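Taking it in order: structure first as structure tokens, then the write-up.
Only one protein chain is missing from this complex, and each of the others stays in its spot.
In this document, chain identifiers A and B correspond to the written order of the chains, with residue numbering beginning at 1 in each.
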Amino acid sequence: MTSKVKRKLTEFLFLLPSLIAFLMVIIVPFILGIYYSFTDWQGTGAVSQSVGFANYAAIFKDAGFLHSFLVTLLFTVLNIITVNVVAFIISLLVTSEIRGRNVYRAGFFIPNLIGGIVLGLVWQFIFTNIVPSIGSSLGLPTLSKSLISNKDTVMFTMVTVNTWQYAGYIMLIYVAAIQGISKSVMEAAEVDGARYWTRVTRIQIPLMANAFTISLFLTLTNSFKMYDVNVALTNGGPVAMFMNKPVQASELLALNIYNTAFKYNNMAQGQAKAVIFFIVLTIFSIIQVSWNKSKEVEA
Amino acid sequence: MAKQAAAPIERMAGYKPHKGRTIALEIVTLILFILFMMPFLIVVFNSMRSNTDIINNPVALPNSLSQFWTNLTDIWNNPTFNFLSALRDSVIITILSLAIISIFSSMAAWVLVRNKTKWSNFIFFCYVAAMVIPFQVVMFPLLTWFKSVGDFLGIPLLRSYQGIIFAYLGFGEAMSIFIFHGFIKGVPLELEEAADIDGCSRAGTFFRIVLPLLQPVFVTVLVLNGLWIWNDYLLPLLVLGANGDIRTIPLAVQGFNGAYVKQWHLIMTSTLLAMLPIVILYLFAQKYIVQGMVDGSIK
Partner (left out) sequence: MKKLISLVLAVAMMLTAASALADIVICQNKVEIGSIMEEYAKGYTERTGVPVKVITGGGSQDYNTVLKAEMASGREPDIFVIEGVSGYELWKDRIADQSDAEWTKTCTAPYVADGKIVGFPVAQEGYGLAYNKDILDKAGIDPATLTNYDAYAAAFEKLDSMKAELGLDMVVSMVAGTTNNMTWVTGLHNFNVYLSVGLERGDDTIINKLLQGEVDAERFHQYCQYVALLFKYSDPEMLLNGNQETQMVAFTSGKAAFYHQGNWMDPTIAQAGGIGFTAAYAPHAFLKEDTDGILTDAASWYVVNSKGNVDEAIAYLNALCGTDEGKEYMVDKAGMIPAFTNVEAKATDATPLTKSVVEWVNAGKTYSWQQYKMPDGFGMGTLGAIYELLASGAIDVDAFEAMMIEAIQGVKK
């Protein structure tokens, strides 16, 4: 064997395990998935027949799905705001001159270590037992009932839990960005007599633009794909009215897809919903990439 | 990042901090921090109480440590929760998945960087594009596909360690290859050429020369994938089943929660046990975990 062939062979073998896994786990199921979304596939292995766009047509008449879509968008927008505002405030606090900032920094990140199922359960306990108990002893009628089983407040509980979990992570990104700002710039501003808020708004925030973009898209995809907190915290409930139909008030898209397939025993339609989900995420990513590109050009 | 940890102190030294403001900031941070830690306290306290106790008054302090011991033995001996076996399975799955993801991804990324051909560009592009594919769109077909492949090969892919680890390789490698790719691009070629001239084989060059250089980026890949795999719920739910022989910790928690009439004291104890391993690990490896999370987000 010549050394060149040997070299090529080695390189091929290096690539092989990744490629096999990629094909088997992503590519083939992906193609199958798109195919199934055009059939009456039942998931139990029965032979499926093509139904054209019937699954897709049904989706757009499905009030539950449309509602899930809107709720997911709402959840995403609220989440982006609260997570980033909270994270930014914390990052300012833990990079200020306070004592114990390193301990705080480590501590705020801890919720991010815990999985969605576990903390969904913990917060379900908090919202169904602790909060009502405190609320009724304080004589606050809204707080003395479970915020989860009220369709108007359930979104608040989801955002609270997600912010609590995710803000610590985003905080780390902001902290890194703040520390990346050269100290001479800040000192110069201090010497020039710039007040604290002026320094934050005029110097730190503009210099952290990149960190904001990163955090924005991280929060965006994280919120949009949310599943396990949703299952463990609210299970999609309670019920609300939408387009004159009963729908699940807090059922995000990922849960709606799962329930369509398993609970309502409609695998093909669940698959079609998943394809729509994929298309939306792709659009988000394209926006992100072009946004980054345009910024690179500016810089 | 690690080096910068000490930076704010020096930087702040130039500011001559205002004492009053510092104390105010410290108080605000402390209050926020206590709020953030409250759910953990609630878990700990309610793990030390009986169910009737909790139902009668959710916001009381525990009154006896012996109840904690009772809850702990109850949950420890519970065949549905079976914490030790869940811990073992989570550890096996996470460690083996991390090992093969990081090895195979670094190998593939290196080959892709060092071969500037149309093919390698195309493959890399596929990996990057695949990062957009949400799990939901492949999850249902993955099940039937894994089942038929498993039947065909005679190696079960569902309900088995090999199956879920293989799936994690597939789902984790795209991002890992992307991260390795970015890093390897910056590794100078001279070292490898020197090794080539010394008669080192291609594989030898990678394992002896390149791999040691990748150390910092390994941390990123391990942390990002590790937190995800450890806490993942949906993939194990589908591949391993809700209550199969192999169960990760999130499956055990949710399975326990679903298998009985709701008993909050035991659920709280189970979540406490579920949180402990990762929090303990974090206390020891905090620096690496924080660095990995930050680097991973910025890349």
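As a convention for this text, contacts are C-beta pairs under 8 Å (C-beta built on N, C-alpha and C of every residue); 3 or more make two chains touch, one makes a residue touch a chain.
Remember, it's a predicted structure, so these values are computed and weren't measured experimentally.
Counted over the whole complex, the shown chains touched by the missing one are A, B.
Contact with the chain that does not appear here is found for just one residue of A:Ser146, A:Gln204, A:Asn222 or A:Gln271, A:Ser146. In the complete complex, the residue from A:Ile214, A:Val247 or A:Val275 that touches the missing chain is A:Val247. Touching residues on chain A toward the chain that is not drawn are 10, 13, 17, 43-44, 128, 132, 145-146, 148-151, 234-241, 246-248, 259, 262-265.
Where chain B meets the omitted chain, the residues involved are 51, 55, 78-80, 96, 99-100, 143-144, 147, 150, 155-163, 165, 201, 203, 207, 237-246, 254-255, 257-263.
Criterion: only the chains that are shown with their structure count from here on.
Taking the mean of the C-alpha atoms as each chain's centre, chain A and chain B sit 16 Å apart. For chain A in complex with chain B, the residues that touch the partner chain are 6-7, 10-11, 14-15, 17-19, 21-22, 24-30, 32-33, 36, 43, 45, 90, 93-99, 101-102, 104-119, 121-123, 125-126, 129-130, 132-134, 137, 164, 168-169, 172-173, 176, 179-180, 183, 186-187, 190, 196, 214-215, 218, 225, 227-228, 231-232, 253-254, 257-258, 261, 267, 270-271, 274-275, 277-278, 281-282, 285.
Listed in rising order, the residues of chain B touching chain A in the complex are 1, 4-5, 7-8, 10-12, 14-15, 17, 21-22, 25-26, 28-29, 32-33, 36-37, 39-40, 42-43, 46, 54, 57-59, 100, 104-105, 107-108, 110-112, 114-115, 123, 126-127, 130-145, 147, 149, 166-167, 169-171, 173-174, 177, 201-203, 206, 227, 230-234, 249-250, 253-254, 257, 264, 267-268, 271, 274-275, 278-279, 282, 286, 289-290, 293-294, 297-298.
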